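First up is the structure itself, then whatever we jot down about it.
Missing here: one protein chain of the complex. Every other protein chain is in place.
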């Protein structure tokens, strides 16, 4: 889980993470989430924090009111690992119910 | 907001809170929420806590894994007030996106 | 971690969990925490939730304003396991900084 992924593996994973952007150096991925309110944004962060702590892999993220910007990389591998994509997909799922709510 | 509601006002509010049960003594309302996981349940609790602290009106609630039981009453009014229904409706909204998510 | 503890092991653990009460049937332990505010109580719950999710062992707990009541048991073992005491000790540590703050 903590081995650096090959370019090919990264490409395959990016196919499943359409809303994420790969950094030009290929070492991290990022996404901005926009919610309806601070309450929703922080609810998202709490659920994501529970997942992050469980898999022992934490995001670099910032929050301003109803926006959350996330950057994922694995420092110990100096690049992207399976853990980054596990966390990215979990965040997508957590955000989905909020972003799609009427 | 902190005046005790009449029976008629309680009835009108209960029409909008179909998933809540009025206690037989008419002094409190309760609802059980069932989510897909502990993470969802605690995300719900965090958003609800933010609303509760904002309106300075807090629930009596318990959590066991993916279930959250809520009881609302206003101690200072010895019964139900507009605040209880404000919090109940906010909780319904917060839960809705999770409960309806595929 | 999920094997039911012997009476002797429970006694040894209870020595380290002085603020917890063993149920008369010996199947669960409980503690009530009282904080200075709802904000502190919910901050405690959030840190405890992160630990609980990480070890995949969740409390039965209730919150009323600045109080949090916790009951710990392991359903799959029909009694107390090492996980219950791991979570109890983690909760004690999380609460300590708040309870001892001036």
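The first chain written gets the first letter, and so on, giving A, B and C; residue counts start at 1 in each chain.
The working rule: contacts are C-beta pairs under 8 Å (C-beta built on N, C-alpha and C of every residue); 3 or more make two chains touch, one makes a residue touch a chain.
Computed from a predicted model, the values in this text were never measured in an experiment.
Here the chain not displayed is in touch, across the complete complex, with A, B, C. Remark: the omitted chain is touched by one listed residue; of C:4, C:69 or C:98 this is C:98. In the complete complex, the residue from C:5, C:29 or C:51 that touches the missing chain is C:51. On the side of chain A, touch with the chain left out of the figure occurs at residues 38-39, 42, 45-46, 49, 52-53, 58-65.
Even with one chain removed from view, chain C keeps its contact list with that chain: residues 38-40, 42-44, 46-47, 50-51, 94, 96-98, 100-101. Chain B residues in contact with the hidden partner, per the touch definition given at the top, are 46, 49-51, 53-54, 56.
The criterion applied here is as follows: only the chains that are shown with their structure count from here on.
Centroid to centroid, with C-alpha atoms defining each point, chain A and chain B lie 32 Å apart. Inter-chain centre distance (chain B to chain C, centres taken as mean C-alpha positions): 26 Å. Residue positions 38-39, 42, 46 of chain B are each in touch with at least two other chains.
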